[in-house]
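Okay, structure first, notes after.
For this depiction, one protein chain was excluded, whereas all remaining protein chains were kept in their positions.
Labels run A and B following the written order; every chain starts at residue 1.
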Amino acid sequence: MTQSLLHQILDYANRANPYPIYEELRKAPVHHDDGGPYVISTYYEIRSLLHDPRISSDARNLASTTRDPLAEPAQEESALPPGFLRLDPPEHDRMRRMTNRPFGPPHSPHRVDGMRSELHDIVSGLIDGIGDPGRIDLVEQFSYPFPVTVICRLLGVPREDEARFHTWADTLAASLDPDPDADPTERGKGAHDARMQLGMYLAGLIEERRRNPGDDMLSQLATAKGEDGPMTTMELLSTAALLLIAGHETTVNLITNGMLTLLRHPEVLDRLRTDPQLAVPIVEELLRFEPPVQLVPQRTTLADIEVRGVTIPKGASLWLVLASGNRDPQRFADPDRFDPDRGDIQHLGLGSGIHSCFGAPLARLETQLALSELARRLENPRLLEDPPPYRQNAVLRGPRQLPIACDGIRP
Amino acid sequence: MVRIAVDLNRCQGYAQCAFLAPEIFAMHGEEALLYDPEADEAQRAKLAQAAAACPVQAILVDAVDVPAEAVSGAR
């Protein structure tokens, strides 16, 4: 019996190249079978729904999740409240506004821009420390430690604690992982434990920052006195956990997918070596071509809505397959070609609407810098395995390892 | 100098430009954007970053290859 398209997306065998499945999906802009989620895969429909106030991100509005393989297990009372990713306005807007206060304009316009030289130093240090150029795991040696270090510095998490929250973050990311063979109860429990431990760790850190505030985000969130007032401790905890995990699990994939794509397009890599500015359009095209968040599985309808003639009932679970919309030939000419020179790259890679990626400017800067420096410094880099081994996760999709080799490291 | 205009009908306040080139772009409140309509040539790299990052592609910048055109009242 043929697998449903939904299960094909989740099937690990398709992780290295899900795009043919998306192409199948797009034949019906609204895909729905067997009581499962409604899957939207075409560009314009996804974009519309991301701006549609009849769509909720709050799991409490879901009628039933029993047939949704990406549904989160019910949280226990003691667990952290949902981060703003899973809230609707006005709570979402208030939390996001408060979180943005120490991070970006209008209150902190120079935070990200001011990290440029620090980012550069971190990148240089990691490339300097690569060691044997004959066998490099780019994930382990570069794309993972880079954003982790950055998010630590931004939040004010001590570097020596990195290993601990590494484990928690991995577990939490895996809980979004739709491994159909895994026991959902076990998966839920592991995630719950990780969330609790991370929460306790952060609670201690927040207490410490309240006593001795620094200029890091956590200190400023803990001591904020803006128009929206201070965050409660629980809000602060869930926000910090959200930033930490999002900061961990997405940029690593963007950088790894980026280097993988460049190694598959050596002519672009060559151009980047001599023209570091090319990293700017390369990163935008990457966000279209290999977005680190492939789909948004956590939306639901507040009313019966009609999408391209299909009625999606109130309370239904929606999946918005961003990565498929990005390859929609109705929107992008020759969508399966990686082409940083296409003038028109209005991708869905970072979402759109009120939930668009909070860390987007940082992810952009990190990836631009990472790719241009890797291109400049690695001599004759090449893939040792193609495709590389992928992580299980179909939502936050990316290689588990990226084994590459090069002839040497330029100074 | 580089001339800049922003199509504020398209702008939805994602603020990517204000993060990446704060010398030129600033948020005025949560959603309104103010920008310097003219930037130093030295800002061109950051400006390119800001323009490329705009999710709604609202930022218009002088094309690099437009030759200086004599603009005067003379015939």
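Methods note: a residue touches a chain if its C-beta (ideal position, glycine included) is under 8 Å from a C-beta of that chain, and two chains touch if they have at least 3 such contacts.
Assume contacts and distances are computed from a predicted model.
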Practice task
Name the absent chain as its UniProt record does, using one of the following: "FAD-dependent oxidoreductase", "Cysteine desulfurase/sulfurtransferase TusA family protein", "Lactate utilization protein A" or "ABC transporter permease subunit".
Solution key: "FAD-dependent oxidoreductase"
Problem - Identified contact with the non-displayed chain, of A:Asn14, A:Ser48, A:Thr233 or A:Gln277 - result: A:Ser48
Practice task
Among A:Val310, A:Ile354, A:Leu383 or A:Ala405, single out the residue that touches the unshown chain.
Solution key: A:Ile354
Completion exercise
chain B positions in touch with the non-displayed chain are 1-5, 7-13, 26, 28-38, 60-63, 66-67, 69-73, 75
Completion exercise
Interface residues of chain A toward the undisplayed chain are 48, 51-56, 88-90, 93, 302-303, 305, 352-354
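The criterion applied here is as follows: only the chains that are shown with their structure count from here on.
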Exercise for the section: Using the touch rule from the top, collect the residues of chain B that touch chain A in their complex. Expected result: 14-16, 18-22, 26-30, 45, 48-49, 52-53, 55-57
Practice task
Would you tell me which residues of chain A are touching chain B in their complex?
Solution key: 97, 104-106, 109-110, 112-113, 277, 280-281, 284, 344-346, 350, 352, 356, 360-361, 364-365, 368
